[in-house]
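With one protein chain withheld, the remaining protein chains of the complex are depicted in position.
Think of it as A, B and C in the order they're written, each chain with its own count starting at 1.
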Amino acid sequence: MIKAGIVGGTGYTGVELLRLLAQHPKVEISAITSRKEAGMPVSQMFPSLRGAVDLPFSDPAQANLKACDVVFFATPNGIAMEQARELVEAGVRVIDLAADFRIKDIATWEKWYAMTHAWPEGVAQAVYGLPEVNREQIKQAKLIANPGCYPTAVQLGFMPLVEAGLVDVSHLIADTKSGVSGAGRKAEVGILHAEASDNFKAYGVPGHRHLPEISQGLQGMAGKPVGLTFVPHLTPMIRGIHATLYARLTKPAEDLQALYEKRYASEPFVDVMPAGSHPETRSVRASNTCRIAIHRPQGGDTVVILSVIDNLVKGAAGQAVHNMNLMFGFAETEGIAGLPVLP
Amino acid sequence: MIKAGIVGGTGYTGVELLRLLAQHPKVEISAITSRKEAGMPVSQMFPSLRGAVDLPFSDPAQANLKACDVVFFATPNGIAMEQARELVEAGVRVIDLAADFRIKDIATWEKWYAMTHAWPEGVAQAVYGLPEVNREQIKQAKLIANPGCYPTAVQLGFMPLVEAGLVDVSHLIADTKSGVSGAGRKAEVGILHAEASDNFKAYGVPGHRHLPEISQGLQGMAGKPVGLTFVPHLTPMIRGIHATLYARLTKPAEDLQALYEKRYASEPFVDVMPAGSHPETRSVRASNTCRIAIHRPQGGDTVVILSVIDNLVKGAAGQAVHNMNLMFGFAETEGIAGLPVLP
Amino acid sequence: MIKAGIVGGTGYTGVELLRLLAQHPKVEISAITSRKEAGMPVSQMFPSLRGAVDLPFSDPAQANLKACDVVFFATPNGIAMEQARELVEAGVRVIDLAADFRIKDIATWEKWYAMTHAWPEGVAQAVYGLPEVNREQIKQAKLIANPGCYPTAVQLGFMPLVEAGLVDVSHLIADTKSGVSGAGRKAEVGILHAEASDNFKAYGVPGHRHLPEISQGLQGMAGKPVGLTFVPHLTPMIRGIHATLYARLTKPAEDLQALYEKRYASEPFVDVMPAGSHPETRSVRASNTCRIAIHRPQGGDTVVILSVIDNLVKGAAGQAVHNMNLMFGFAETEGIAGLPVLP
Partner (left out) sequence: MIKAGIVGGTGYTGVELLRLLAQHPKVEISAITSRKEAGMPVSQMFPSLRGAVDLPFSDPAQANLKACDVVFFATPNGIAMEQARELVEAGVRVIDLAADFRIKDIATWEKWYAMTHAWPEGVAQAVYGLPEVNREQIKQAKLIANPGCYPTAVQLGFMPLVEAGLVDVSHLIADTKSGVSGAGRKAEVGILHAEASDNFKAYGVPGHRHLPEISQGLQGMAGKPVGLTFVPHLTPMIRGIHATLYARLTKPAEDLQALYEKRYASEPFVDVMPAGSHPETRSVRASNTCRIAIHRPQGGDTVVILSVIDNLVKGAAGQAVHNMNLMFGFAETEGIAGLPVLP
C-alpha cells in the first residue's frame, strides 16, 4: 500500500485519477489539493465519488505531500515545473499529467507554451511515460512526463510503421478528433453544450501544442527528422480520441497487419484489431486500451491507420497509473483493467 | 466459482451483464446463447469485450444450460416463461431480466403483455428481486423476477414515504425520464440517433407496462390499493433514468430527510443525498447505485422526490448480479462495486 | 419598413432575434449594442449570419436607439428597467425579453430577482406579451414584457383547463424539461458539453424565478389564487422545452380535446395535436409553434397535458417578433412562419 497525493484534483484528469486510484488495491489516496476549493469535500464536487473518497480538497501549503510515495500533478501547464523539484529531491516519485516535462528541447517548449521553463534539469531527467516505448526507463524514473492525449493515440498508431522505416516520414498526416472533455473542465463559451453539441469543427490548424510532442516522439522512432501535418477536431462526445493517420509507403508492400500484431503482441493495453476493422471510440470508453486498425485502401501506397483511446484514461489518468504501476513494481494492469463501458 | 449462463446476450442488458460477470471474481461465464448469432464470437459483436470474453454465442439447443449454477434470461418478454421451468426443476437458479414473472396477478400480466402466460406456477414461486424490499426471500429463491428499470427508480423513491403512510397514495405521480438504451438494441426508426438526439418526448402516456409493476410494488408497501399516474419520457442520453415523484402529505410534516436516511442506512446501493440536492444521472453512470433527494418546495404539502439510477445496471444487469450475490451467499457488492464513470 | 434596435445581442436570444429580424420583410436592423464587443462585426461572433447581418456591435452610448421604431432588450435581468424608460418616453416601442416587467407585484419581483426595481411605473404600464392572452392590449402597448420560456409552455398548456374552471387549481404540477440553450450563452462549468451531455437532472426544485410568473398568469386565468409545484429539469439537447402538466379534474369529465381545439382554433402558433399524440420538441425546432396534447391516463381524474415549444423562438425571440408584428399592424405570422427543422 503506497500513499498517493494529487495536486489539482478539480479537473477531468483529476476526477478520473480519483476514480482509478480509489479502486486501486495498492494505493491509499492521502491528499488532494486545490487552492480554490480547499475544505470542500471532494464528493461534494463529484457526487460520483460519494462513499469512495472521503477526503476534502486541501490547501497545497498544508498538504504534506512529501509524506507521499507518489504525487500526481493534474494541474494546468506551468505548475509542476515550479513545484515538483522539491518533491523529487525529497524522494517522492512525481508523475506530471501536464506538459511541463514532455518536450526535451527547452527552446521549443518555451515557444509553444509561451512561458520560461522554471526547471530545465527536470526536463532532462524526466522520462516520457509512454510504456510501449520507454517501459524500462519508466521503472527507474523519479519523474514522469505523462504523454498528452493526442500524442498517445498518434504515436501508438504510427509507431510500427515508422520504426520499420516503411513510410515517407517527411509527409505524415494525423487527422485527429477529440471528445470535449479533452478541452478540460473550464468555464469557456466554446465548449458549452449548446455550442459544441450537434456540431463539428477543426481547431488549431495553424499550430497545436501537441505537434512538437508528437514530432519529437516520431523522430525518436524514425531516427531522423519527421514532417507532420496535425489537424485536431472537436467532436460532440464526452470522451474519446480517434486518430486517422496517413502515410505513404516507400518500400514494396509487406504484411502490415502482421507487423502491427507482432509489435504489440505483449502489450497489455494495445489491441490490434482484425484486418478490415473500424475501431470505435466507445469500444475503449472508460478503459485504458488503445485499439488500432490498419488499412491500405484500394491497395495503393497510402496507408491509413485508425487509432482510438479514451483521452481521460489511456490519454491521461490511466496511463499515469500504468506508469505508477511500473515505477512501484505492481502488476502493470493493477487498477486499470476495468472493461470499457458500452453502450 | 460458479458457472453462469446467459440466454439472449445480444441486447444492452446482455452486454452489460457480460461486462459485470466477466469482471466478477466468483463467476465463470459458461455459455451465452443467441439463436440468430450462434457461432459469432461475442467480442466480434461487442469489441469492448475483446480479451475478456472469449466465448462465441451458442445455439440455445446446444448450450448445456443445466450444467450452470445460475442462468440469466436477457431475452424479450415471453421467452423465460417458456424455458425457465426446465432449468428451475433441474436445480438451476434462474434470474429473469424480462417481465415474465414480475406481475403476480396473471390476468393483469396477460392484459398488459398481450400474451397467455405459459407458466403461472413460475410466477407464484418467483421472488421479485428488489433487494431493498425482499432481501431475505431472494436469498432462498430459485427463480427471480428482476425488476424493470422504471419500477426500480420509482419504488425506491417512493418507498419510505409510502411505508410510513404519510402521503395520499390514491394520487401519486411519477414523471420519469429514460436514456435511449432503455428502448433496447433494436432496429427501430424512432430511436435512431437522428430521431432521438436533440429531442425530448413523452411516450406511452395512455398506459405503459411498467405501471402495473410499480402499482403492485407500491401497494405492497402501502398495504392498500394505490393510484398512480405514470408518464415516461425519452431523453437524448444513452444511460440513466431520472424519476421525479410527486405525493401529497396527509399528515403534519415530519423530518423526511431523516426518514429516508434511516430507511436506507444499511443499503449498500441506495444513497440518500444531502438535503437540497439534485442528483444527476451521470453521478450513477455505469454503477449500481440509486441516488435520492427529497424536497418540499416552498414548504407546501407536495413532496418532490428525485431518484436516479443507471437503467442498465441498477435497473437491470447490476441488480441481477446483486440478486445472484444474495442467492449464492457472496458479499452483496461483489463485482458491482465499480465507481460511476464521470464525466 | 421599420427600424429595429437590439440591446445586448451576444446571447442566444440575441442571435435568434437577429436570425428572425434579418429575414423579416418589414424590418431593418439599425443597431445591435454590446458594451463588451463594441466594434466587432456581428458575423464574426456568429458566422451563421455572414452575408445577412453586416453591422458591427456598437457601444450602447453611441447607438442612436431613439431613432428606432422598436428596441428589443435581449439583456440580463435588471438592464431594461434602467434603460427602457428613456426610450419609451421618446416614443420608441420597447420589447423586453428579460424579466424586468413580467411580475406586476413589485415586492414579489424584488424577492425573486434580488434587486430593487428601478422603474415600478414601467411594470404598471407594461403588457405581458403572451398574444394568446393579451392580443388586443399588445396592439396598443408601448412596453412589452416578453414572457419567459417555461411560462409560455406552461401557461399555454394549462390555459383552457384553468379558464374553464375544470381542475383543482390549488395543486397544479408542472414538470418541465429544457434544452441547455435555456441557460444562456454564459461561461459556466455546469452547462459545458462534457457536464450536460449524456446527463439529466432537475434544478431549482426549492424555487425558480419562473414560478411567480407562471402563478401570476394562471391566477389571472383562474380568477383566484393558484398553487403550483414547478420542477424544471435540464435535458441534453440544444433547443426545446417539454412541459408535462398534471391537474386533477373537479367536475365530471368533458371532452377536453374539443375544449382545447376550440380555445386555440384561431391561434396561428398553437397546434392542438390529435387525441393520443405525444408532441416532440423537435417538431417545433426553430419555429414559433407550440404543440399541445391532452391525455387522461386510464380515464382517471388526473389530466396530463404535454406542451412543447422552442425556447429560443416561441419561448423568446419568435414571440417577441410576434408582439412586434401586433404592435405595428403587420400580419401576425410575418417573418416567423418558418417551418420547423427536422431532423
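Keep in mind that, in the parts below, contacts are C-beta pairs under 8 Å (C-beta built on N, C-alpha and C of every residue); 3 or more make two chains touch, one makes a residue touch a chain.
All values derive from a computational prediction rather than experimental measurement.
> Using the touch definition given at the top, which of the shown chains does the missing chain touch?
A, B, C
> Which of these touches the unseen chain: B:A90, B:M115 or B:A194?
B:A194
> Where the complex has a chain not shown, which of A:G165, A:G207 or A:P274 is the residue touching it?
A:G207
> Touch as defined at the start, partner being the missing chain; which of C:I2, C:A38 or C:A52 qualifies?
Per the contact definition at the top, the residue touching the missing chain is C:A52.
> Which residue, C:R19, C:H117 or C:H242, contacts the hidden chain when the whole complex is considered?
Considering the complete complex, C:R19 is the one touching the chain left out.
> One chain isn't shown here. Among A:D59, A:D175, A:E267 or A:E332, which residue touches it?
If we include the chain that is not displayed, A:D175 is the one touching it.
> Of the residues listed, C:T75, C:T176 or C:S197, which one is in contact with the missing chain?
Touches the omitted chain: C:S197.
> Considering the entire assembly, which residues of chain A contact the chain that has been omitted?
171, 173, 175, 177, 179, 194-195, 197-203, 205-207, 227, 229-231, 233, 235-240, 242, 244, 246, 248, 276, 278-282, 285, 295, 297-298, 300, 302, 304, 306, 308, 343
> What residues on chain C make contact with the chain left out of this view?
Against the left-out chain, chain C lists 12, 15, 19, 22-23, 46-52, 181, 185, 197-198, 238-239, 271, 273, 277, 279-280, 282-287, 291, 312, 338-343.
> Could you list which residues of chain B touch the chain missing from the display?
Contact residues on chain B toward the absent chain are 12, 179-181, 183, 185-189, 191-198, 236-238.
Operating definition for what follows: only the chains that are shown with their structure count from here on.
> Once you've mapped the touching chain pairs, tell me: line, ring, star, complete or other?
complete
> Could you please state the distance in Å, as a whole number, between where the Cα atoms of chain B are centred and where those of chain C are centred?
39
> Could you state the distance in Å from the CA-based centre of chain A to that of chain B?
So the centre of chain A lies 36 Å away from the centre of chain B.
> Could you grab the centroid distance between chain A and chain C? Build each centroid from C-alpha atoms only and quote it in angstrom.
Those two chain centres are 45 Å apart.
> Two-or-more-chain contact residues of chain B, please, as numbers and ranges.
197-198, 238-239, 279-280, 282, 285, 343 - these are the residues of chain B that touch more than one other chain.
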